[in-house]
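Only one structure is covered here, and it is reproduced in the block below.
Only one protein chain is missing; all other protein chains are in place.
First chain written, first letter: the chains are A, B, C, D and E, and each begins at residue 1.
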Amino acid sequence: MPDPRPSPYPFLYERVIRRALEEDLGGAGDITTDAIVNPDRRASGNIVARARGCVAGLQIAAAAFRLLDPSVEIDERVADGAEVEPGRVLAAVRGPARPILSAERTALNLLGRLSGIATATRALVTAVAGHRAHIVCTRKTTPGLRALEKYAVRAGGGANHRFGLDDAVLIKDNHRAIAGGIVPALEAVRRHVGHMVKIEVEVDTIDQLEAALGAGADAVLLDNMTLPDLARAVALSRGRAVTEASGGITLETAREVAATGVDLISVGWITHSAPQLDVALDIE
Amino acid sequence: MPDPRPSPYPFLYERVIRRALEEDLGGAGDITTDAIVNPDRRASGNIVARARGCVAGLQIAAAAFRLLDPSVEIDERVADGAEVEPGRVLAAVRGPARPILSAERTALNLLGRLSGIATATRALVTAVAGHRAHIVCTRKTTPGLRALEKYAVRAGGGANHRFGLDDAVLIKDNHRAIAGGIVPALEAVRRHVGHMVKIEVEVDTIDQLEAALGAGADAVLLDNMTLPDLARAVALSRGRAVTEASGGITLETAREVAATGVDLISVGWITHSAPQLDVALDIE
Amino acid sequence: MPDPRPSPYPFLYERVIRRALEEDLGGAGDITTDAIVNPDRRASGNIVARARGCVAGLQIAAAAFRLLDPSVEIDERVADGAEVEPGRVLAAVRGPARPILSAERTALNLLGRLSGIATATRALVTAVAGHRAHIVCTRKTTPGLRALEKYAVRAGGGANHRFGLDDAVLIKDNHRAIAGGIVPALEAVRRHVGHMVKIEVEVDTIDQLEAALGAGADAVLLDNMTLPDLARAVALSRGRAVTEASGGITLETAREVAATGVDLISVGWITHSAPQLDVALDIE
Amino acid sequence: MPDPRPSPYPFLYERVIRRALEEDLGGAGDITTDAIVNPDRRASGNIVARARGCVAGLQIAAAAFRLLDPSVEIDERVADGAEVEPGRVLAAVRGPARPILSAERTALNLLGRLSGIATATRALVTAVAGHRAHIVCTRKTTPGLRALEKYAVRAGGGANHRFGLDDAVLIKDNHRAIAGGIVPALEAVRRHVGHMVKIEVEVDTIDQLEAALGAGADAVLLDNMTLPDLARAVALSRGRAVTEASGGITLETAREVAATGVDLISVGWITHSAPQLDVALDIE
Amino acid sequence: MPDPRPSPYPFLYERVIRRALEEDLGGAGDITTDAIVNPDRRASGNIVARARGCVAGLQIAAAAFRLLDPSVEIDERVADGAEVEPGRVLAAVRGPARPILSAERTALNLLGRLSGIATATRALVTAVAGHRAHIVCTRKTTPGLRALEKYAVRAGGGANHRFGLDDAVLIKDNHRAIAGGIVPALEAVRRHVGHMVKIEVEVDTIDQLEAALGAGADAVLLDNMTLPDLARAVALSRGRAVTEASGGITLETAREVAATGVDLISVGWITHSAPQLDVALDIE
Partner (left out) sequence: MPDPRPSPYPFLYERVIRRALEEDLGGAGDITTDAIVNPDRRASGNIVARARGCVAGLQIAAAAFRLLDPSVEIDERVADGAEVEPGRVLAAVRGPARPILSAERTALNLLGRLSGIATATRALVTAVAGHRAHIVCTRKTTPGLRALEKYAVRAGGGANHRFGLDDAVLIKDNHRAIAGGIVPALEAVRRHVGHMVKIEVEVDTIDQLEAALGAGADAVLLDNMTLPDLARAVALSRGRAVTEASGGITLETAREVAATGVDLISVGWITHSAPQLDVALDIE
């Protein structure tokens, strides 16, 4: 199972948090808190899970508070990737009351979303346990949050597919049609991209699979295949290409897909449709 | 029911789309498409719904294609707010093949997410039909996408709560605790904010409600009240303040909540946990 | 009188200061100071008022120095909102000489402008003392500086009208004309905006006022009315809507306008035409 | 008299206008206009002067409308630099009603401010007519608007002093004190800056002037000198350095200062304290 | 040989050009041209090569002119990748004289630099002609210009190594040392990265090479090896990994390195030290 680790450089994700804070604070700031809470007032509280799930994004949530006021202290009580029960304290927060109240929603929006993705991923990872299949994400991520959401997938125990259109090749049906077949498509790609770029080919049939394998694809995306076809594709691909099953795979069907022996199961819904994990800030 | 209208100024949302495209194209661009597809090649296709739902964001999706290449033509076949069946063509797309393929995912990610929010909203709106209650969203939106998501709620037939911490006052339990009660909290706020700012107070009990009404709150957020308490709160508030029911309201419970006569039912999950509407681009 | 408090989050206004510093330093920086002043050289001095007025923006000025060099120490000797005489020391500045000299003009430009606004506001506030009227600002602010200028108005003892076109409704004559009257305009707005948005209607005549009050406007802007009409409008509006007098009100006429009993007197010139307060940095 | 010409490249100033529009439209846009005005509704009107003055910034105002909607047509009826009477139509505006109403305030805020600066400048230029003195501005400009305000000064008939700390040297009293005199300050600067950089020295006395002239200053800033001293300084500087009178010069005193024969009269108040010119948009 | 094609989306590189123009035009713009050249004045001219070389960046240069004024017409006379002699016209430029003169230097700076890189690359490509080796670039690019410089390498006939630290793995000596060997380093990487990421290992010795091949590296970077060792490494790697020779390879030594049979020859100097191609704009 891939080892989840957050980006070590806050500098890479602070811009996202800054925009979220600006979006919420607008021109006038938190007019409720500014009116009611004295600048000297201090507060402490706990970020708690209100539902069972897998946590991701505690450092991101912490950064939201600290961007408003660097003196807010956040003491993480669990690590990203931990599975928690309702009521579990995820982090303790302490500092001036104003930034704690004003950044609360931004911090929780980020933490809840990322933890929701990690939770969905973890459920799938657990469902396929014992099989070789890794759960991988897609490019169906929230605009502006891709790097964070890809991290949440890793925190949930999943692996990352390509990050964007620029870092790997995926020859899809439209590319194949325009190129006039898998082989000419692969040849065009090989002339264009460097040696550090992997090439995956989406195939719908065993015939297409054989063309892709013959042309030397690094990986094959087996799209919407039946279980028997998946098994046959896995057998054909062994030692030649990484196999990825894709297309409408759910928590219920993932295990039988994994049983076909595929290397990877890719699912869009862990990023585009996972409900958020319910998290809250309980001020003492 | 509020009249859904998108923002008329692309200039206000293009930045979000631009960031999404940059995120996907990275430094090297769409290396698959650039390698395979000739610059002169043209393509046409349809954006179709693959599931039943309510559409929102067609202009946003169109802007994604046009930001890459202004010569891409998008012909919208339904209007935002329309309820569609699976297979319904939402828009026809025609132009150079490269930008159509390269912007496809960004456009669909935005359209799917916004339509998912509109669909969830519409389901609630339908559930409470015949009652006075409007469905309203919260600040539990995706970081960076709030204005678009608030628009999707309007397209679904819902109404918008405040856009941020800066444009209206909501006195929550923590504010009340810090101020030493609802009345001092309201007084502090009145000294601080201008005459164009409305003030809502979150109340958990009928006692708190009476304090808030007595102090002249414009609106009261009735948090996690029982149905009988909600009905009583509505009766007490009539002619004095707008009533908003909140707290764990689902598609199943919305109608009985509405039956209490509340003015508004606010739900966070239409923005933070609505599954996206499945939309696809079928190239001809 | 509203309680003046600056935004507690430097993060919200530092961008403005940063742009001002970049604008002044350009590509080559402060070539005079860099050539003459040794990096080790230290300096200390006082920011002093050279004219009588009301101070606003000391934290903003301090941030300008500290953005160039965080080791510059600024010791505020008065608080924003203080009325000062010529010669009064507003803050002591101490640290490396280079950033003190290089940020001086940016810091003073901001402090002088904001204090000028506070001074003009305070003069009006004083002029209407004893009456219920608050002095409020408009959207006639300097492009890019609205949030800071609205703060300066609060520091001067005034109150803020809406911050932008997005946070409250003001139905003006053009809107009324296009909608075909005050009542249809108000109805259109009610269908469109959420429950947390207040609605003000600009009226020129008593007839219009009665229409606005009848339609339930939260506030009425009494535009260019005679004193007797203002008094009549106030009487009609009592208990029904907040009254705002507007249109060419000067320091000379403010008191008689206030005497009509209006709740608010709005004046554009405190932000668009207030002369700056003369402030200087005296290096010891 | 310098020839006023605006920057030919909208790209250089559009960022300022964009920020101003974003500041006013916020996340939700112009909620009043969006609710009331049908997208198809068209409008036309005139930008008119409500006071006598000198116009500057018509292209800037036009850009504000067009940034919201490029189909808005603006027909300029006078050129920047023109002196106008109250009631004079400055430009005709025609197009979709929504962007015309939504950009109105931003456009007028910019036009009014820049025209106010041009008007103040023109008054001074007229006051010194017949003498050699040019009116020049300072770095006491509005943060973020310097380039536009320097243009307004040119439109008013004035000339520009340096644009920032980076494009010319001005040795002030603090620099002189730190360097240990005018001569060492000038020497340090000469070692540091390139041959395309001019050097001006601020002097308070005739002795200092002689030192500056002896050391080869390109220009001398005669700070707060009496009229006889100014005349003497002009005589001493003839053929050796440009002379600039500075310090509290008003519309009343400018002519007698000019009569001393100085080349330049610099005034901060034309940018930091000029009241805006009253301009309005009259919709037909 | 890879097929050179520029990015089809100006949107991806316009930001770089915009910054370059802002850097050159500053706050005051092109004061020489604005003073001398009438807005109506038109000009035409040719961009010509003053030295022999390989062209890259004509679309980038064109974009520089058009960002200032979209009405400037640029007629490209050769395509990127063309080899040209001194005096060859690369493009004809026609339009308003002001933007042509004001954008000239920015356009030529970009075109000269990119063409210099293409020229250096082409020289190496020619030197190894007949061998299988491709010339590839490194991450030793100009800060801020990487995507454009990588394109110039492709235009010159070279291929691209990874674009950044994020799109492929390169295990260098320091990583190996920290991991305690090539095998543990590769294992750590495999647990962390997705299936679409290629892994290259830098090796200094044949022993290290064997470890890398045994552990399944996709590519091996043969660092500073002797020609005989290179040949031996190529033989060992055949059918197992892509071979890349690196380390101080010059135009003189490239052919003998290629003769060892390596797949790739990587050279940093084509991006970090290539002299620019001398290009000029001759106005008629």
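Please note the rule applied: a contact is a pair of C-beta atoms (placed from the backbone, for glycine too) under 8 Å apart; a residue touches a chain by one contact, two chains touch by 3 or more.
Since this is a predicted model, take the numbers as computed values, not measurements.
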Inset, instruction - Considering the entire complex, write down the shown chains that touch the omitted one. - result: A, B, C, D, E
Inset, instruction - Return the single residue from E:55, E:136 or E:169 that touches the missing chain. - result: E:169
Legend entry - Option from E:106, E:121, E:208 or E:246 whose C-beta touches the chain left out: E:106
Inset, instruction - With the full complex in mind, choose from D:136, D:171 or D:277 the residue touching the hidden chain. - result: D:136
Inset, instruction - May I ask which residue of D:91, D:148 or D:219 touches the chain that does not appear here? - result: D:219
Inset, instruction - With the full complex in mind, choose from E:78, E:92, E:188 or E:259 the residue touching the hidden chain. - result: E:188
Legend entry - Those residues of chain D which, in the complete complex, touch the missing chain: 1-3, 5, 134, 136, 159-163, 166-168, 170, 188, 191-198, 200, 218-219, 242, 244, 263-264
Inset, instruction - Mind listing the chain C residues that contact the chain we can't see here? - result: 18, 21-22, 25-29, 34-35, 39, 67-69, 98-99, 102
Legend entry - Missing-chain contacts mapped onto chain E: 16-17, 19-20, 23-37, 41, 43, 97, 101-102, 105-106, 108-110, 112-113, 116, 139-147, 163-167, 169-172, 174-175, 177-179, 185, 188-189, 191-193, 197, 269, 272-273, 275-276, 283
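To be clear about the criterion, only the chains that are shown with their structure count from here on.
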Legend entry - Between chain B and chain A, distance of the C-alpha-averaged centres to the nearest whole Å: 23
Legend entry - Centre distance in Å when chain C and chain E are each reduced to the mean of their C-alpha atoms: 52
Legend entry - In chain C, residues with contacts to at least two other chains: 3, 5, 23, 26-27, 146-147, 160, 163-164, 166-167, 188, 191-193, 197
Inset, instruction - Determine the shape of the graph in which chains are vertices and touching pairs are edges (line, ring, star, complete, other). - result: complete
